[in-house]
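Of the protein chains in this complex, all but one are displayed in their positions.
Each chain carries a letter (A, B and C) given by its place in the written order, and its residues are counted from 1.
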Amino acid sequence: MDFAYDDTTEDLRKRLLEFMDERVYPAEEAFEWQAAESGWTAPPMLEDLKAEARDRGLWNLFLPGEHGAGLTNLQYAPLAEIMGRSPRIAPPATNCAAPDTGNMEVLSMFGSERQRERWLRPLLDGEIRSAFAMTEPEVASSDATNIATSIVRDGGEYVINGRKWFASGAMNPRCAVFIVMGKTSHEGPEHRRQSMVLVPRDTPGITVQRGMHVFGYTDGDHGGHAEVLFEDVRVPVDHLIGEEGGGFAIAQARLGPGRIHHCMRLIGMAERAIEMMCRRALSRVAFGKQVAQQGVVQDWIAESRVKVEQLRLLVLKTAWLMDTVGNRGAHTEIQAIKIATPRDVEWILDKAIQVHGAGGVSQDFPLAGLWAAARTLRLADGPDEVHKRSLARRELKKHMPAD
Amino acid sequence: MDFAYDDTTEDLRKRLLEFMDERVYPAEEAFEWQAAESGWTAPPMLEDLKAEARDRGLWNLFLPGEHGAGLTNLQYAPLAEIMGRSPRIAPPATNCAAPDTGNMEVLSMFGSERQRERWLRPLLDGEIRSAFAMTEPEVASSDATNIATSIVRDGGEYVINGRKWFASGAMNPRCAVFIVMGKTSHEGPEHRRQSMVLVPRDTPGITVQRGMHVFGYTDGDHGGHAEVLFEDVRVPVDHLIGEEGGGFAIAQARLGPGRIHHCMRLIGMAERAIEMMCRRALSRVAFGKQVAQQGVVQDWIAESRVKVEQLRLLVLKTAWLMDTVGNRGAHTEIQAIKIATPRDVEWILDKAIQVHGAGGVSQDFPLAGLWAAARTLRLADGPDEVHKRSLARRELKKHMPAD
Amino acid sequence: MDFAYDDTTEDLRKRLLEFMDERVYPAEEAFEWQAAESGWTAPPMLEDLKAEARDRGLWNLFLPGEHGAGLTNLQYAPLAEIMGRSPRIAPPATNCAAPDTGNMEVLSMFGSERQRERWLRPLLDGEIRSAFAMTEPEVASSDATNIATSIVRDGGEYVINGRKWFASGAMNPRCAVFIVMGKTSHEGPEHRRQSMVLVPRDTPGITVQRGMHVFGYTDGDHGGHAEVLFEDVRVPVDHLIGEEGGGFAIAQARLGPGRIHHCMRLIGMAERAIEMMCRRALSRVAFGKQVAQQGVVQDWIAESRVKVEQLRLLVLKTAWLMDTVGNRGAHTEIQAIKIATPRDVEWILDKAIQVHGAGGVSQDFPLAGLWAAARTLRLADGPDEVHKRSLARRELKKHMPAD
Partner (left out) sequence: MDFAYDDTTEDLRKRLLEFMDERVYPAEEAFEWQAAESGWTAPPMLEDLKAEARDRGLWNLFLPGEHGAGLTNLQYAPLAEIMGRSPRIAPPATNCAAPDTGNMEVLSMFGSERQRERWLRPLLDGEIRSAFAMTEPEVASSDATNIATSIVRDGGEYVINGRKWFASGAMNPRCAVFIVMGKTSHEGPEHRRQSMVLVPRDTPGITVQRGMHVFGYTDGDHGGHAEVLFEDVRVPVDHLIGEEGGGFAIAQARLGPGRIHHCMRLIGMAERAIEMMCRRALSRVAFGKQVAQQGVVQDWIAESRVKVEQLRLLVLKTAWLMDTVGNRGAHTEIQAIKIATPRDVEWILDKAIQVHGAGGVSQDFPLAGLWAAARTLRLADGPDEVHKRSLARRELKKHMPAD
């Protein structure tokens, strides 16, 4: 047992931290100004940052294997944490932003040569963006078997009909392709009825209707969260990813790393929040006393530190398990971090907001926006309750009397 | 001891509930559409609703005494709860919306005849709106002695310099007047150095700079929350409210009823959230089971009911105390409801959001917006921590050994 | 709506408070010494206190109607709170201690003339004690239909077989009679299969096996919590309470007032804990500062006050509802107080313990013992989870679409 990062990780951490100090943090204020003017597209400055990150070898770090930087999950995790300290800039600047990351993983693992050429290549180059269309407004989508969008084969084509929402990034005009999850069959085992297809965004029959809000935020710089209508949308059968009926398995494969990334970025957000909380508390005086001297504020700071240390270790161990025994062997841990991280980081952000007073809920600090992101992750990628029930059942199984 | 509402209250509750059913709830969807188009002004439909409410005798219910409807706090409280079920429409429709309510109370209690004629009258008639400028970005404003805006007498005028923010309603062009809190003296007892003056919004030297956001919301329909710069702003000395040095006392007097109103409306929001949570849970199925059958969801519903019943009683008792022994005698209870209500209602809204899944954080349901309002009340009008410390000190005092 | 106690209540409160000050608190230390020597019987001093309480007209206050003091629930509640401040002395001294109170209620409401003569009379006079044997070790007794003890009619007798535990008071040699809940039928509606019979403690076939512990406490002064074996125990058929199949209904009738009493006493315990917490915090210094000046301790004190004020009001309203619309009409509120009170008072006691340091968990302060009592009430009389589920279902029913 050894808790030190390896040399590759330490080297990349150093370079990434320099990039953060030299380019990312200094850009934050201007980024907000540009974002306020940019509607559903990313602020223009992002292209420069991307070029710079690529030059520095900080590009596609999330992607294991030959198509990406080839890091293990355990090596990438501390880098994702650092990116999470400035979560609206650092991940897209390094081409490590969801949902493209998950989509690239899917294409890398399950895509055909041709699909990889057409979509993975420009995604890896940061030339286009993509969206993942799974959640539906009409059903409890946490249960994937509820998904109602139909994907029906008709000769050499699939015909897609359905309504999706919270397709993140899809409002951005640079979003070139959707990965759409739907039902290709109403028979057979429940988890073999779903399939995923690639659907170019300009295919006839697609209507990107509106951007959904998240606690008042449109997340426009990120391309928003679209409601999308699919009416008799036709794509050639070779747009199927993997095999018919493989959609559920691909979704599962996509979620493991996605959750690790989300959790590590959340930990970075939490570190940022603790830093801001401390600085604010040190800089303000109320009732004749520095706010940092208030016992309750100290209690929050200590609790935040205790929570973050625990979360980080569990996420790192989960990454290590994914690397050593695979995603299935890390199932309990992946669920555990998905349950624990968003809610604990939400708690820390809440306290940082409280220390900032009215400023904390406003646009003058990133805290309220980060809070909305953390809160939303308590229900995105499966609400906590679904993960807890599943985790509990596995725990109970260990203790069931053998027949 | 008797827990039944009196006849006046029951009659007004009945009429208000009818108004809600017949006019308010049916207007909610259109209100949102108009609000999205209306910038910093209230949706146009509001004027019709105001006329209707006034016709129905549902007008200025919040204001005790001769200038308003003359209800006691205990009579008004259950009405404010009902208004809170549709908090963006019902309070302004009945001319019971903050910050006008607090400003009307101030003018009613402390205003000169002339001030009442010029400002109270049109406010009572719903012709103008007003703002309250107290919080400052540069200091921890929860400690009123920190307030730095200067109000300096110069002959027959006061000259005001300072920067305020979160002046709710001030972005609205119909906002005609500010009540500004500032320092008229740097000597004497700490709580006798502040004064309040009326400042017409069109006075030279005032710059309404921008609307502050609250978790991504601008609250434009409400007139936003403005940052306002006062540079050598001059008003005649008769614009002083009450006496020089009386600002702190007026602020205290203003806060008691304000807190009761906020808390009762929050309870109405909570009831709405419980209702929505139940309906959603009854209408969705996941993993082969109605969501309403999930044990954890039932736990949330039960906890919500238990919390609301307790909160309501404490708020009502506080109102009764204010009516019978005065605001000072109800000091502990006023602080207690200010501590307990926002956070418990926040909890309930959080659970209602979770039951709604992605929809819960979006603009398609009012829950995320209500959540932001509840969360903000944990720091507005004094953060919880300030109230708790003060309450604890009074509790400790009871047990101090006599000298 | 009126939050003041009526004159009868105020008069009794005054007299009871005097009794507490003059006789109960001064006796506490000696009571502990006697209790440590008294095994399963009450400390001898209790008889004097009983005589004194009876002289002062503070006797059987819990019992409404002609057999007792005739108070309403709303009148008794604040008296039970006061008794709860010294819960091991005041309730038995005033003949208001469980489980006798519940048993007297049952006999008063459902007992035959003869049963009342034989058992109710000496119980009302404080001459004997009684026990209630319902919970069983072998089954989840929170679901009364699980109860397995059989009560089989055999000619003019009932024959009882089964094992009970946590029959509070039954270790005390003065305990003269059990009320035993068992199954008289295995057919018919599930809640009509249970019956209750009176079983004199000296009936052959009864073995009082041992006293169960509660977090290390035997509660010997209270007569402990016995495990009792019933083997072919025979009683005449006129020992049946009410009618065959009526056991479940009697149990329900018994629980309503029982819960109110428990909750009010818990509130008294909480007030005592707050008082002790304040006094200790004022008397100790750590790290150069009075403990009472620590922000976190002040936070606990404030939270405790806020919790207690809410709990008391909800319990009082519940009492009022029971008086005005009956126990069934107060069902939600009875469950609500049963859920909220033990856990919140447990929280307050935990904080009071923490302020007392090592002393807090020891026998030198009553806090740890009170904590164990509060904690146990989270599962006695039905665990919280059962009440919450039932309450949630009623809440959901309000929102079910009519067919």
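The working rule: contacts are C-beta pairs under 8 Å (C-beta built on N, C-alpha and C of every residue); 3 or more make two chains touch, one makes a residue touch a chain.
Just so it is clear, the model here is predicted, and its values are computed rather than measured.
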* Among C:Lys14, C:His213 or C:Arg328, which residue is in contact with the omitted chain in the full complex? -> C:His213
* Among the options C:Gln34, C:Ser112 or C:Ser142, which residue touches the chain absent from this view? -> C:Ser142
* Structure fact -> Given C:Trp165, C:Phe178 or C:Trp320, the correct residue touching the omitted chain is C:Trp165
* On subunit A, what residues meet the omitted chain? -> 1-6, 9, 74, 274-275, 278-279, 281-282, 292, 295, 297-299, 301-303, 305-306, 309-311, 313-314, 316-317, 320-321, 332-333, 335-336, 339-340, 385, 387-389, 391-393, 395-396, 398-401
* By the contact definition given up top, give the residues of subunit B that touch the hidden chain. => 294-299
* Structure fact -> Where subunit C meets the chain that is not shown, the residues are 135, 137, 139-143, 146, 165-166, 212-218, 284-287, 291, 294, 296-297, 350, 353-354, 357-364, 368-369, 371-372, 375-376, 378-380, 383-386, 388
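Note that in this section only the chains that are shown with their structure count from here on.
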* Asked: With chain centres defined as C-alpha means, what is the inter-centre distance between subunit A and subunit B in Å?
  -> 37
* subunit C: positions in contact with at least two other chains -> 295, 297-299
